[in-house]
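One structure coming up, written as structure tokens, with questions to follow.
A single protein chain has been removed from this complex, and every other one stays in its place.
On to chain A.
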Amino acid sequence: MPKHYRPAGKKKEGNAAKYITRSQALKQLQVNTKLFRKLCIYKGVFPREPKKKFKGNHQTYYHLKDVSFIRHDPILEDLRAKSAYRKKIIKAKAKRNKELADILKNRQPEIKLDRLVQERYPHFIDALRDLDDPLTLVHLFAALPASDRLKIEVKRVHNCRKLSHEWQAYISRTHKLRKVFISVKGVYYQAEVEGQKITWLTPHGMQQVLPDDDVVYDVLLSFLEFYETLLAFVNFKLYHSINVKYPPILDPQLEASAAELYALARYFDANSRPSEKVEATQEEESDLRLAQLQHQLPSNEPGALMQLVKDAADENEEDEDTKECKNLFKNMRFFLSREVPRESMLFVIPAFGGTVSWEGEGAPFSETDQSITHQIVDRPTQGHVYLSREYVQPQWVYDCVNTRIILPTDAYMVGRVPPPHLSPFVDNEEEGYVPDYAETIKRLKSAAKNEILPMPGMGKEDLDDPQNLLAEGYISRAEAIEAAERKQKMMTLEKQYHDELKMELDGFKYSSSVSDATKQKSGEDMETGEEPLPDVQQISTEDMSKLLMSRKKRGLYEAMKKGQERKKAHVDLLKQRKKKIEAAEKFKKN
């Protein structure tokens, strides 16, 4: 059999024209695998899955256009120059010329990824949409130890810390935090910026393991480089939007005592100036500035300045959510004990309008301050107890934040096991199953809002059901009877319509006798003078759409339905389990 050759001059068709394998790409770009990986990460190129893998299942395929995209980018030249420069260093070292090697190392050319960020995210909102992964990675590296072997530099880690604190300070100051969830992995936060919901994960304050074999660190570090640049630009834009200079210059004393968030908050206060300056306070403002520049904390903030700043903040347009969050911990002063996760608290509490202090240098107020309303402790027992304040566990703060009301603190007192920490990311109504504590919270919420609620144990039953309302004594017996009658009529009418429509669908002739009969029936029922039948053309939407669907769509629709049924079965199973547990408990009691 002769070999199949393509006639000369004819172009490739189909999948072969659109995709190329990684080895082909490397040959086109004249680059090695490591560099290619880096480029893909910087440019946002990812491998595809063509319908037909024409070179085999063991090859990685990329879009031809993506590869040409990389080829025409100036960063390719920059990276090549960088590797050529590295060869110089190696050469100098090999020739035992240490001075030259050191000089060369210090003058290494840096590659700026600014243009790439702008290319990939032409609009700010695009950057916000994709901000989850960068935030999580930056927060993770901020908590990692530097390692020479894995090429994690100290400078990088510090930069990540700085960026993460700046972001947290912004979210805190503009009250954009919405949800917090503490899991085993770490703390999940969700904030809402310009309509985008951004979720990220922060590790707990413990030493992270750097696994040797499962992770390729070069890849992670390339991602980190790109994400650092992106986050820096996002921070810049956000800070400018609230008229604060970026990058912020912080008080080194506070930085040293690991209270960067507090330092940033002070920076905000000092720097977010309103457009009109009152002359009387100018002197004080400049004093404040001077004091900061001389690395000294101003002990008392002039009251006028604080007022000005508050006014400025109020001028900004805030939506309802932000206002609600801002006033949650209003007028509450918190004090953190030593064993409480400080950074997380310093982030969350000011984000909801509270003031917070801790033990240590540079803190705004000490433990003995009389105005403290809550003290956060996590010990089994508390020695000396001030009567003017409440002692709570840290979970209280998080639960309040998630439910947006001030929960009663007795369940969270020192020494007790607090109630379960529910996840705000789970929509209980959707799942169909609501845990007990959530019910309690709901009741408290509505109590705060003065609504009528059915008694616990009723779940989501129909409030319209007159029997229920009667049972609760909300309405009188006569009203109940009337309501029941009305309900029955509605049900019979509904049934009627359904029957008629069915007949239509089945193609029966709508003979006059039949219509008369139905009219009579409906006449009897409509004594109370309700509206007559609606349009006969209003066929039940479900049946209609079923008819009109193509075979394909029907299959998908049925698959969807199966999924829903499965969910239902799951919820029923949970309810059964709960019943069994309760029954078992009762049995134990008896």
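By definition in this document, contacts are C-beta pairs under 8 Å (C-beta built on N, C-alpha and C of every residue); 3 or more make two chains touch, one makes a residue touch a chain; residues count from 1.
Throughout what follows, contacts and distances are computed from a predicted model.
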Would you mind picking the UniProt name of the chain not drawn here, from "Ribosome biogenesis protein NOP53", "Proteasome subunit beta", "V-type proton ATPase subunit c''2-like" or "Exoribonuclease phosphorolytic domain-containing protein"?
-> "Ribosome biogenesis protein NOP53"
Taking the full complex into account, find the residue in A:159, A:271 or A:375 that is in contact with the omitted chain.
-> A:159
Full-complex touch with the removed chain, picking from A:68, A:199 or A:253, is A:199
Among A:406, A:448, A:505 or A:556, choose the residue that contacts the chain missing from this document, as touch is defined above.
-> A:556
Hidden partner interface residues of chain A, rising order = 22, 41, 44, 46-47, 49, 57-60, 107, 109-110, 114, 117-118, 120, 122-124, 126-127, 130, 132-133, 136-137, 140, 144, 155, 158-159, 162, 181-186, 188, 199-201, 203-204, 206-211, 213-216, 219-220, 223, 232-233, 236-237, 240, 246-247, 339-341, 378-379, 393-395, 417-418, 420-423, 425-426, 433, 435-437, 551-552, 555-556, 559, 574, 577-578, 581
